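Quick one: this structure, given as structure tokens, is what I'll be asking you about.
With one protein chain removed, the remaining protein chains of the complex are shown where they sit.
Order of writing sets the chain letters: A and B. Residues in each chain are counted from 1.
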Amino acid sequence: MEYVLAQVGIAVFAMSGVLSATRQRLDIFSIVVVGLLTAVGGGTLRDVILDVPVFWLVDLTTFWVAMAASFTTFIGIRFILKLPPRLLSYLDAMGVALFSIQAIDQTLALGYPAAVAVLMGLMTSIAGGIVRDVVTNRPTLLLSREFYATPILLGGILYVLLIQLLPYPVIRLMAMGAIFAMRAIAIRWQLCLPLRLTLKIDFGEENH
Amino acid sequence: MEYVLAQVGIAVFAMSGVLSATRQRLDIFSIVVVGLLTAVGGGTLRDVILDVPVFWLVDLTTFWVAMAASFTTFIGIRFILKLPPRLLSYLDAMGVALFSIQAIDQTLALGYPAAVAVLMGLMTSIAGGIVRDVVTNRPTLLLSREFYATPILLGGILYVLLIQLLPYPVIRLMAMGAIFAMRAIAIRWQLCLPLRLTLKIDFGEENH
Partner (left out) sequence: MEYVLAQVGIAVFAMSGVLSATRQRLDIFSIVVVGLLTAVGGGTLRDVILDVPVFWLVDLTTFWVAMAASFTTFIGIRFILKLPPRLLSYLDAMGVALFSIQAIDQTLALGYPAAVAVLMGLMTSIAGGIVRDVVTNRPTLLLSREFYATPILLGGILYVLLIQLLPYPVIRLMAMGAIFAMRAIAIRWQLCLPLRLTLKIDFGEENH
């Protein structure tokens, strides 16, 4: 079940990469490369930093799912654009919820403390999207005020706090559900963080 | 022979980095850094993902060639700009043909399936150029419609399909030749992919 959800998540990430790449006129091969980068970028970075084998080299299904999803999105773009845009956002929220909790599990299993695990969960979920934005020359999602990283962080913190207190499958589902619910609410009502939790300063001169 | 060609390829990659960096006013050290990044970026990423020792730490010749090529290009820029621009493009095509096939060999030798090997071949040839474009603030080559990634992919697919059928040195030379020939034709007649293999969509609102 979870394995199937993970593949759906990968496919949705690849789709989001393809959709993002189509804002500029790209050819099919560049588009597929952007789709792959988006789908596996975050997990690749996590595995390289943790020095474990890269996940899509271990289980090639992920690789093929990302590839197939990218091609299918390119070919079936007319159909996909007819889907309600929020459907993709909800699927993306599901992928994000799943991947961040899985990354936390993996990091904890390697013996790292909870704070590192939460960070790895965040990185796994968002790094692919950041790479996608960088190579397609768009402002990265870090620059958006959308309520995107916050649910992942809050859900991850909830998870590592309660993991000892509640039975493993319960807290796991609860944390994933919490991340998904926060994202879904943000998507439905287009929420973003209150202004007082943001910061913008005008500098007169450049500094580092 | 192939070793010499590989060093020429590295030198040309470094040169292309330096030439790309000179569009903005950079100092000599930044220019050399961009040259090095371009020359060894793709292979470094490949080795890190495959978890093998990084190639330019194993054989330092590559490192020195990239360094020397960057410095020489900076110093001899007046001479290099007098060369026909296509000469550099042809040398780049040669490097790309060589490095992608070498990366495919290396990935296959580690036991990975053909599709992963083709992807690694592509990544090795283009990641350095993408990093170059990102750090010098230019649209990445993924955003160009030039016939650049496609020859590498087609040549790589040809190679892994026929590698069992033909003697190793023959198919190897043939695949490299095919990539070089496709790139050379694209350079000579400034080809790009037909519009129906590209995609551009105008979105009303932002989404991920």
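The criterion applied here is as follows: contacts are C-beta pairs under 8 Å (C-beta built on N, C-alpha and C of every residue); 3 or more make two chains touch, one makes a residue touch a chain.
Everything numeric in this text was worked out from a predicted model, so none of it was measured.
If you put the hidden chain back, the residue from B:A6, B:I31 or B:I171 that touches it is B:I31. Remark: the omitted chain is touched by one listed residue; of B:S16, B:T107 or B:T124 this is B:S16.
Although one chain is not displayed, its contacts with subunit B can still be listed: residues 16, 19-31, 33-34, 36, 44, 48, 51, 53-54, 57, 60, 63-64, 67, 74, 77, 81, 85, 88-89, 92, 129, 134-137, 141, 144, 148. Interface residues of subunit A facing the missing partner chain: 48-51, 112-113, 115-116, 119, 122, 130, 134, 139-140, 142-143, 145, 149-150, 153, 192-193, 197-203, 205-208.
Quick note on the criterion: only the chains that are shown with their structure count from here on.
The rotation relating subunit A to subunit B, fitted on Cα atoms, comes to 120°, given as a multiple of 5.
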